[in-house]
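Excluded from the complex is one protein chain; the other protein chains are retained at their positions.
Per-chain residue numbering starts at 1, and chain names A and B are given in the order in which the chains are listed.
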Amino acid sequence: MTYQQEISLHTRGHGQMDDLTARLGEIVSASSIRQGIANLAVIGSTAAIVGIEFEPGLQRDLPEALDRLLPASRQYHHEQAWHDGNGHSHLQASWLGQSLTVPVREGAPALGVWQQIAHLECDVRARKRRILVTVMGD
Amino acid sequence: MTYQQEISLHTRGHGQMDDLTARLGEIVSASSIRQGIANLAVIGSTAAIVGIEFEPGLQRDLPEALDRLLPASRQYHHEQAWHDGNGHSHLQASWLGQSLTVPVREGAPALGVWQQIAHLECDVRARKRRILVTVMGD
Partner (left out) sequence: MTYQQEISLHTRGHGQMDDLTARLGEIVSASSIRQGIANLAVIGSTAAIVGIEFEPGLQRDLPEALDRLLPASRQYHHEQAWHDGNGHSHLQASWLGQSLTVPVREGAPALGVWQQIAHLECDVRARKRRILVTVMGD
């Protein structure tokens, strides 16, 4: 059995994190699937889906760590083609990953109490985002 | 067809790596699924599931690289809320990923000879860990 639904987001730009866990739970519930998997994938190459404890400290720590290791300030070859100032956004999103698969058990996402699923905006400007959730199983 | 089973682990703390490949093979075999996928997901936000050659050198190299790039010694905002000294654990686990999907072919995980699936403890203390394995296919 396969069930697919989209989550829409408006983000304000780089480093914004949105908690998708409640919406994921609703979609899994709507699917009537009791056991299986749920895949979340953002349509686009400059945002990421990540498992994280969604609390205010880590909501700052994760983008800060990304900016420290894959900083905006470096010269990226990507800029030479596009001049859109988001070479680091692409690298951050590719590195964290644009897709994540969560198990489904007893009709709900199988996550820890302090484990949430978040969308991280890596692009440098406000974006409309679509996350496709695919639930599969019995 | 969907089959789900849990792997339990006791870890001693940060940087411990456990090879899950044999257990994964047993679960895939028990599922009777010949072709499809197997998803491994740790329940919790401070551990990771990773594909790696499971040999003693890399068992040290991977945690050392994580500690070099996402070190325990930095001031994380996460600490200001929780004071549990594991801000880096969260970042390391989010970055590597808490979930991994392996193809299943001819009734077994399709992996290279030197490619294993490991659980990496990123937290700073001993933990009891549960990894949910979901096998799907025909």
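Here, contacts are C-beta pairs under 8 Å (C-beta built on N, C-alpha and C of every residue); 3 or more make two chains touch, one makes a residue touch a chain.
Everything numeric in this text was worked out from a predicted model, so none of it was measured.
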item	value
Identified contact with the non-displayed chain, of B:E6, B:E26 or B:D61	B:D61
Residue ranges of chain B at the interface with the undisplayed chain	35-37, 50-53, 55-58, 60-62, 65, 69, 95-97, 100-105, 110-112, 114-116, 136-138
Interface residues of chain A (partner: the chain not displayed)	1-2, 4, 39, 41, 43-45, 69-70, 76-82, 87, 90-91, 93-95, 97-99, 101, 132, 134, 136
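We take it that only the chains that are shown with their structure count from here on.
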item	value
Computed distance of Cα centres, chain B from chain A, in Å	19
